[in-house]
Every structure is written in structure tokens, then in C-alpha cells.
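In this view, the complex is presented without one of its protein chains, the others remaining in place.
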Amino acid sequence: MAGVILAVDDSASMRQMVNFTLKGAGYEVVQAVDGLEALEYARCHSVDLVLTDVNMPRMDGITLVKELRALPSYRYTPMLMLTTESSQDRKMQGKQAGATGWIIKPFNPEQLLATIARVL
Amino acid sequence: MSLDLEMEEIHKIFFEESFEGLDAMESGLLNLDVNADRETIATIFRAAHSIKGGAATFGFIEVSNFTHGVETLLDEMRNGARPVTPDAIQLLLQSVDGLREMVRAVQAKRPVDAKRTAHLSDEVARLLARHGSRDLAAAPGAAASDGPAGTAPRAAGAPDAAPEFLRGGPGWVIEFHPHHDMLKTNNEPLRMFAELERLGALNATADLGELPPLSGLQPDGCYLRWRLELAGAVEKRQIEEVFDWVDANCAIQYRFFAGGEAPAPLAAGPVALPAGATAAPAAPPAAAAPSSAAPKGGGDAGSIRVSTTKVDHLINLVGELVITQSMLSRFADGCSADELEKLRDGLTQLTRNTRELQESVMQIRMLPISFAFNRFPRLVHDLSRKLGKKVELSLSGEGTELDKTVLEKIADPLVHLVRNALDHGLEQPEVRLAAGKSETGTIELAAFHEGGNIIIEVKDDGSGLNKAKILQRARERGLVAADAELSDEQIHNLIFAAGFSTADVVSDVSGRGVGMDVVRRNIQDLGGVVQISSVHGQGSTIRIRLPLTLAILDGQLVRIGAETYVISLVAIVETIQVRKDRLNAVPGGAELFRLRDEYIPVVRLYEMFGVEPDSRAIEDGLLVVVEAEGRRFGVLVDDLLAQQQVVIKSLDTNYRQVAGVAGATILGDGTVALIVDVPGLVQVFHRSVGSRGMLAA
Partner (left out) sequence: MSTTTTQGDKRLEKPEDAGQYLTFQLGREEYAVDILRVQEIKGWERATRIPHASEYVLGVINLRGAIVPIIELRKRFALESTEFGPTTVVIVVKVTGADSERTVGMVVDAVCEVYNIADADLKSPPEVGASVETAFVKGIATVENKMLIVLDIDRLINASILDGIGAAA
């Protein structure tokens, strides 16, 4: 069940871990350091899933999801937010912006893969 | 790469990131003190948030737990729910320190300082409680809702009877009414049903009642509702998890049947599960999507991280190249000019290339001194608070570059000097006012290049050095003869002597008298010099001169008997032939040589190094006059050889430190020559000869 995943996180160690986990499961991974970079990439490329952190400089995850949903090719792309925040508001914001779901940090590789398998 | 190795690598990145993040937090917090602006708070928050997330992900639970409280504080500040007070900032700064220690401990695989952590956590908790804000123990994790309030959908049929599908066993009936826009977030009912099926047997019945006429049909709208019958002793929580993401986009109602109830008649109007009636949110499979090499960016423009091991290896290789090149040059020297014209040219070219390569490679190791300077805002901030003094710190020349190792080793001495200036140099505000100075004292740290060296100055406008007191203390300690006459410069530099301190009270900041001499020694070990100049009542300036790199030395080769030694050119004043009539013997065994109008002691290097010289008679040899620590003395050698640049190699990699020897180098002929440690020589010499009166020289 392969596919291309766009992983967005300003932390290099998190990106590495996600990259390593997903690649090991047979996915292709494209990395971006923040929402802006991800959006620029998305304008010209499409992916099967977007996995994004929430707190990032330049453009945060929620804004990114909103912007992505406005792109025709991303209207129905599954988008998952990685967040440590359990607050309902954040989740609501995410949903309102158009996110498919979320993954709570910390997660272990199995959880990540299982959740992704739900949507891919 | 094996999983463990990969994780180690990822952990390494995490540690680096965390230290950077902590630094960013610290400088952000220091800025906050002056003006609390939203962007700064947000940056600090993000850094803490990142560290917490990463720590939790990689299993560093203590770090993550501790950071949680800090993050909460910052979040409140970010939202305006908490004021930014100096006390809060101070606590946050301390927390940053604590975190740094924790990360270091985790990195070194040591246990974390539990006591300190607990103490800080308590403080943080207390501060949080004071505003009656969020509960610190808020566990991250979705508190699954019970299903949104709102329309209580009811399917047709007897609602309170267990459905037949459950066949008398336990199970659930779930009324699932998605909102029209649920599909927009790519939450497909089909997938959710598939997940439910993993929990137990599922019977799904769709209700088309809501379908609008075609004209009103939105292609990606969801107009179907379902009644789901799930058989099995499934926990509600598990079902809720399946619908977790959509609980805001739908109305759900759950009913549990414990089993053993009579089955109810089937609800009316079952319709086949819509196979693909819902707008398929098929994301087009990406065709030629590039792999992770794509928009992966670092924060800064065009730079890469390289391990210092690799750089050092490169430097070693260049060093070897220098040796090889000088070997070849020597070889060429011995041949006839005519035939070897081309060889000569080639070698000149090679020399030039090698030199350039060497300079470039050295450059790689160069870092701006800001790395050492940027701990001082925090240090001065904390220390001035502690001492109750008002200080303004000014930094200049932070971009001045120097070798990474020199940088690392100069950091501690600088800290000591700054602390000293703050503690002993600067006066209390009242004292300053009384003396007609401004209440706020100034400490200046400046760095700049001068003639192939880097100069670092630590200036303060404090009380300056008290010559009389210093001289008296020196006499008391026996460092200076009672009747010796010293210049101002010499008196000032006495403070660098071991065991010297004029502080009446040994504060815990400095004043134990073990600082300044260690500072000087450290600077000397780097091949540098330190001096102090001062005006009593106005302030002091400490001037440090350091070579730009450690690895290369301009040396004078000298010969004693069959051995060749290298003396740093920088240390050499002049070389003279000794005339016997200028030599005086002093009781106690020392020999003094009269050089114009000063007397300098003679060091018989062959004795100190245990080698057999050509001749023991001074007039047969040469005296190399060297200077160290403001004092001069003459080193007796048999002969002067060439002057050349040598690559400094350490003796203690495979052997150990040797008194009087700074290192070793490999000469053009491949043999090893020892490099004389001139300042160290002074120490050894004085110990062996035991001369006090020498200080006057």
C-alpha cells in the first residue's frame, strides 16, 4: 500500500524519524520544514497524504491545511495533523481548516503507520 | 542502516536541535525582559513545544514532562492569559538551564539530576497555580467525547429493542448522521465502516431520506445516513475512536444492548451499502513524485553541517602535504640549478598551492567569536542581579573569526575575566554615584584581528587596580623581594601570579586567587599572551592576544648536540653569541647574562632536556633570547638551523605531557623534533634554580 507522503515539521529530528518510519513501510516521503515550503511544493506536485506538525514558523499547520484545501488537487487529499495539544479548540480549528484527522504526539512508529493506513 | 544506528543518528539530531532551541529560548527570554512582544514569546513557545514533542517521541520522558510545565507557562503568556513578569522570566531562564542539563545527561546516557528537576518543577507548578490556570497534569490525549449533542437521529423501527442482527448477543446500534460537508475532509464512511468491521460483525443500513433532488446535489456532499449494527462486546471507546475525527462533522448516537433480549423487527428500507456513491475522494496517485530529497531545507542559506572529526582529518592531510612539500623543496635545494629549473618552478607552484589550500582548510574550522560571547548577556544579567550592581554589557566584533578549538578553550577564561570585572572591578551603584560616575557600570567585550592574531579585550569602567595594595600583597606572599622596584605594568601583571588575590573576602564568584593564574596559563597554552592595564579609580582593560589557529607554528629550528628542537619565532627576541665577560654567576647557581642594560638568566637547555651538547662552554654556543610572561631569558643552544612553518602535533595523543615541551613536529627529513614550551620552560627553570630575585629582571 504505497504512496507519496508530504511530511511537514520544523524539527529535523522529527522529520528524520517520520521519514525513516514511512520509508521503511514502503512509502515515498517528501519533506518540508514549514507550511510555506510545503504549500509551494504542493502547488506543482500532488501527494497521497499530507502529514503536518501544527506549530511551525512562517506558516503553521492549520493555515497550511486551509491553504491546501483551496488547491483543486488537494481538495480530497487526506491530511493528518501531528499535535501534542489535546485541546478541543485546536482540534476544532484543525477540522474547520479541513484536516482529516490528527495524530497525537508522542507516537510510536506503529501508531503512525496504523493511522496512515486508515486513510491511505 | 540498522534501526539502532539510525535511531542514534536521529537522536543526535534531536540533541543538537534541542540545544539550539534552548539557546533560542534563552536569548528570547533575555529580550523579553526589555520588551515583551508577541513574536518573541511565540518563538520561545515554539522552541519549548518542539523540544517537548521530540523528547516525548524519542522516549525521553523526564525531559518531556518537565518541558510540559514550561510550555504551559509560555502558552499562557502567548495567549495573553498570563503577564510577562521578571520573576516569571527568571524562573523560565532557570528552567532553560535545568533543561539543558537534562538534555546533556540524556545525551551522555547518565541519570538526570532528579532533585534539581523536581525543585524546578515545583516552582513552575506553583507559578502556574498562582493564576489559577490550566491543570498542570493535563494529560495529552483525546478525551473522547460522548458523541455530540444535537439531533438525536432515530431510524424507523422500534428504537429500544435489540436488533435481530445482534442475535441476542451484546452489541451496539449506532446512528450515524454525517453532516453534508464531512467528506470535504476526506473522511470516508466506507473506511470507517471497514474499521468497525475489525471490531465485530457489522450490518450497515443506509437511509436515503436526506437525498436532495439532483439539482440540489453537491457532488462532494454527504447526504446519506446510516444505522450501524455492530455485534460484539465492543467497548464504546473503541467505536468512538473510529469516529474520533469526525465527531464535529456528524451526529452520532450510541445504544448498547447487553444481549439476551428479543430481537426486534428489522428497520425499514435497507439499501445496499453505497459502494461508491459518496464522492470518492480519490487523491490522484502521485506520478513521478520525487523522493525525500525534494523541498527539504535547512534554515540558513547554503551551509552544511560537517563533523569536526572530518575537518580535523582534512587538516591533518593538509599538514602532511606541507611536510611532503617541504621535503621535496629540500631535495631540490641540493641539486644544480640548470637542470632542475623546471623542478624548481613546479615546486614553487606546489608551495603556493599548498599554502592556499592550507589557508582554506584552516578557514573551515574558523567560527565567529559570537559563540563565546553570546553566553555573556545571560551571565551578566544573572550576576548583576545577584550582586545588586547595575551593569550594561556591550559586545563588539562578534563576527571576528577564530579557530574552533581556540574558541572553545578561550570561553572559560573569558567567563572568569568577566565575572572578575563584575565582582571586583565594578563598584556598587552608591559607590559609583559618590565617585561621580554613572550608576550603571559598563563592561565591554571586544574582538578584532590584528597582524595575524586575534585580540580580545575585556574592559570595565570600575575601580581599577590598586597598585599599592597589589605590591603589598605580593610582598606579603613572598612573590616579590621587599626592595625590588617594579614598573606599573609589572605590578599590574602580578595579579596573574599563582595564589594571588587582594580580595579581602572570598566571594563565591571569584576572589579565591586560583583564577587569574589559571586564566593566564590557559591562554598561554593556546600560544597567546594576556596583559592588564589599569587606571585606579577609572577601570581596567585586559588584553588577550591569540594566534588564529593552533595547528601551525612559525618556528626556529635549533640544534643541541644531535637533537633538533623548535622554538616559536613569536617568542624569540634575538639571538646572540655570548661573550664570557658578560656572564655573571649569582649565588644560588643561576647565571646572568648582561644584555645591554638588563640582566637575563641563562637556561642551559641541554641540562633540562638531558641531552649531550657539542660544548658546555657558553661562549661556544648561541643564546636565543626569548620572552614569556613579560620576562626574558636566554636559551643556550649549539646552533641555529632553518626557520620554517611547522605543523604542531601533540605528544599526549600516544604518550603524555612533558614539562618544557609544547608538542612535536615532523621535519622535512621525516624525523620528529620537539617543540620547546617557552612559558613552561620558565616555570621549570625557576623551580630548579629557585630564584626569587629573578622577578626584578
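As written, the chain order gives the labels A and B, with residue 1 at the start of each chain.
Please note the rule applied: a contact is a pair of C-beta atoms (placed from the backbone, for glycine too) under 8 Å apart; a residue touches a chain by one contact, two chains touch by 3 or more.
Note that the coordinates shown come from a computational prediction; the quantities given were computed from them, not determined experimentally.
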| item | value |
| --- | --- |
| Visible contact partners (per top-of-document touch definition) of the missing chain | B |
| Of B:237, B:342, B:580 or B:656, the one touching the omitted chain in the full complex | B:656 |
| Hidden-chain contact residue, picked from the options B:611, B:625 or B:640 | B:611 |
| Given B:320, B:392 or B:439, the one touching the chain that is not displayed | B:320 |
| Residues of chain B in contact with the chain not shown | 316, 319-320, 323, 563, 608-611, 649-651, 653-656, 658-661, 664, 666, 670-674, 684, 687-688 |
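Keep this in mind: only the chains that are shown with their structure count from here on.
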| item | value |
| --- | --- |
| Distance between chain centroids, defined by C-alpha means - chain A, chain B (Å) | 31 |
| Interface residues, chain A side, partner chain B - complex | 3-4, 10-17, 19-20, 23, 28-33, 37-38, 40-41, 45-49, 53, 55-57, 69, 73, 75-79, 82, 84-86, 91-92, 95, 98-102, 104-107, 118-119 |
| Chain A-touching residues of chain B, taken from the complex the two chains share | 6, 9-11, 13-14, 17, 43, 45-46, 49-50, 52-54, 56-59, 64, 138-143, 183-187, 191, 195, 220, 244-245, 248-249, 279, 281-286, 289-292, 294-299 |
